[in-house]
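Just one protein chain is left out here, and the rest sit where they should.
Our next item is subunit A:
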Amino acid sequence: MPNLEHPAYPAADLLHLESLVPCRESQVSMLLSIFGERHQFSFPSIFIYGHTSSGKTYVMQTLLTTLQLPHVFVNCVEYFTSRLLLEEILSQLQSCSSGTEQTSPVHCDTLNDFVRLFKQAVASQELQDQTLYIVLDRAEQLREMEANILPAFLRLQELTDRNVTVVLLSEIVWELFRPNIGCFEPFTMYFPDYSIGHLQKILSQNHPPEYSADFYAAYINILLGVFYMVCRDLKELRHLAALNFAKYCEPVVRGEANERDTRKLWKNIEPHLKKAMQTVYLREISSSQWERLQHDGGEPGQLKGLSAHTHVELPYYSKFLLIAAYLASYNPVRTDKRFFLKHHGKIRKTNFMKKHEKTSNHLLGPKPFPLDRLLAILYSIVDNRVAPTANIFSQITSLVTLQLLSTVGQSDQLDGPRYKCTVSLDFIRAIAR
């Protein structure tokens, strides 16, 4: 096991840090060596990327707090405009080392202001001798802000002429960030996914106080055996582990098995976990419902999941409109005459053609069609006469708001609007019945 070593920080802190970040020792030691000592200037910007829940945010946060490095931690999703983001950084900066709660609201609209205010804040808080870390989580959101934000953050050290390092955390690679106009290249660092062994180790680390670590580790082993195929998200796995642990303990609590009786416990929990994979994991039923079920000892079959309620009740003409829209979306225009006109002739050939075309059309997805074609098909598939009343037209619009149809193109509504049918064949079949 690589021990963390760095001359600048006390060994006890490092040891503590090491225990907090299992399986990320090499990344932490790499970061530490980039950071250097407190007063040393570090690399201006560091870009860390890795898949969901590979510990980027967690590692950064624990690293900075355990070693008590001055830092600002901002989530870019939460501060969705550049103004909010900059103001949040400044206000955190004010409160981070001054200790006083009283923070006057800062107003900062542009980056220019930010640099000025930043310099002031750093100067007033005696932070000059330490490196300040600004961590921007979910940094991919920066791309959607003004064009100057991302390049400016990357070279903030140079712009402010202060000892500051910006750390960007993201799930996507640096290549997707690089702006067209070019920018300062940050130091990029990759956090690899946790392997199954890592997951096992991390998950078994915090076991419930009532049970032994080995017992819990065995449980985690079974859990990973079931879920590793579909889910490698540490957060999700931990959630699932907590949800189902009560069930696992049941035989032990009842006294039917002891903690070592792994086989018996496995037999008890395995079908349960499989059911959990089909329901809770997919959010078909909620975790609180799942817990209640477990508690009452009921069968999960009683509770219908979200996807069980697929049937949508629609008014009579809405059904026909939707069917007409489906036909218009998936049938080519030239076949309309054959399908919907009374005297079309050549039936045999048509059938053959239809079969041939259908597969390819379904693979291609829905095609847009004009309103008039929709109405023409509607008139031909409804038995009795349909008056083109406002009710029919408003139904088309309400189908659009229900997202069963969608408008194509933003052109003027007078200009012959075009629609697309967005529902599946199964849905249409259910409606047509």
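Throughout what follows, a residue touches a chain if its C-beta (ideal position, glycine included) is under 8 Å from a C-beta of that chain, and two chains touch if they have at least 3 such contacts; residues count from 1.
The working rule: contacts and distances are computed from a predicted model.
Entry comment: the absent subunit's protein name, as recorded by UniProt, is "Origin recognition complex subunit 3", drawn from "adenine phosphoribosyltransferase", "Protein transport protein Sec24-like At4g32640", "Origin recognition complex subunit 3" or "BHLH domain-containing protein".
The residue touching the chain not shown here, chosen from A:243, A:257, A:277 or A:381, is A:243. Screening A:34, A:314 or A:408 for touch with the missing chain picks out A:314. Set against the missing chain, the residues A:40, A:124, A:206 or A:278 yield one that touches it, A:206. Touching the missing chain, out of A:196, A:306 or A:341, is residue A:306. Residues of subunit A that touch the chain left out of view are 52, 75, 77-81, 84, 87-88, 105, 206, 208-210, 233, 235-236, 238-239, 241-243, 245-246, 282-283, 286-289, 304, 306-307, 309-318, 372, 376, 387-395, 398, 401-404, 414-416.
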